[in-house]
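With one protein chain held back, the other chains of the complex are shown just where they sit.
Then we have chain A:
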Amino acid sequence: MRYAQLVIGPAGSGKSTYCSSLHQHCETMRRTMHIVNLDPAAEVFNYPVAMDIRELVSVDVIMEELKCGPNAALIRCMEHLEDSLYNWLDEELENFTDDDYLVFDCPGQIEIFTHVPVLKNFVEHLKKNSFNVCAVYLLDSQFVTDVTKFISGCMVSLSAMIQLELPHVNILSKMDLLQDKSNIDEFLDPEPRTMLAGLNQRMAPQYAKLNKALIELVEQYSMVRFTPLDLRKERSIKYVLSEIDKCIQFGEDAEVKIKELDEDMGQLEL
């Protein structure tokens, strides 16, 4: 069983920074983690890249070949990835053995979720190759300043998630940049009635039914709960990682192995 995190979120939400901090954290914890770059337009990396989509295709090359702009080139690159799932991707995945943990740093553009099925097919392919996959959705906490913006963030997260059909963890990133943390608390553990009152207050009256429907959604599906991440604090990274591990069911195989060892030891002693 192998494990994969798909790190997604709007441009500028802190995905690559998260990946590099996660990598550093795992190094100090002596835990193996491989970061994969899936952004064909990325240029600079703060982390060691174990696998890079730019070896397959890059935005610059496509822009030149097809004489198109950066947005069209990105979509084209992702479509190219989809065509190469069975050759390039499988070859690269052979470098990783059982129990290996991969973190995929994805492009920020929402179009790759809404306009092309490539990421969905990518995820299906990983699952077929015995990967436990979960999505990690990052949202910049500086934008979640009131309940309407929080709902807005949930909608954006859902618009990506609906395509992926994966268990996921939502993260409020850049908590270290947030100056007033008192507002955030109510969104980390949403109290539905208060939130609904807030929405009704801030939105025009005709949206009352929509507000109610969305709050019920938040209540029903804990998938719209957010975990804060402050990259300055080891404890914060550790907590986020433990949430993701739970999601991915990482470590359950490992426990079984220890049990087997005990059994062997028991037999020896006898």
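Rule of thumb we're sticking to: contacts are C-beta pairs under 8 Å (C-beta built on N, C-alpha and C of every residue); 3 or more make two chains touch, one makes a residue touch a chain; residues count from 1.
Basically, contacts and distances are computed from a predicted model.
**Student:** Tell me the UniProt protein name of the chain this structure doesn't show, selecting from "GPN-loop GTPase", "SAM-dependent methyltransferase RsmB/NOP2-type", "Proteasome maturation factor UMP1" or "Gap junction protein".
**Tutor:** In UniProt, the chain excluded from the picture bears the name "GPN-loop GTPase".
**Student:** For the chain left out of this view, which of A:P48, A:P70 or A:P192 touches it?
**Tutor:** A:P70
**Student:** Would you indicate which residue among A:T32, A:N46, A:N95 or A:T114 is in contact with the undisplayed chain?
**Tutor:** For the chain that is not drawn, the touching residue is A:T114.
**Student:** Which residue, A:E27, A:E55, A:D90 or A:E165, contacts the hidden chain when the whole complex is considered?
**Tutor:** Answering carefully, the residue with contact to the hidden chain is A:E165.
**Student:** If you put the missing chain back, which residues of chain A would it touch?
**Tutor:** Counting only chain A, the missing chain is touched by 10-13, 41-44, 69-72, 75, 108-111, 113-115, 117, 140, 142-143, 148-149, 151-156, 158-160, 162-163, 165, 175, 177, 181-182, 185, 188, 202-207, 209-210, 213-214, 216-217, 220-221, 223, 227-228, 230, 232-233, 235-236, 238-239, 242.
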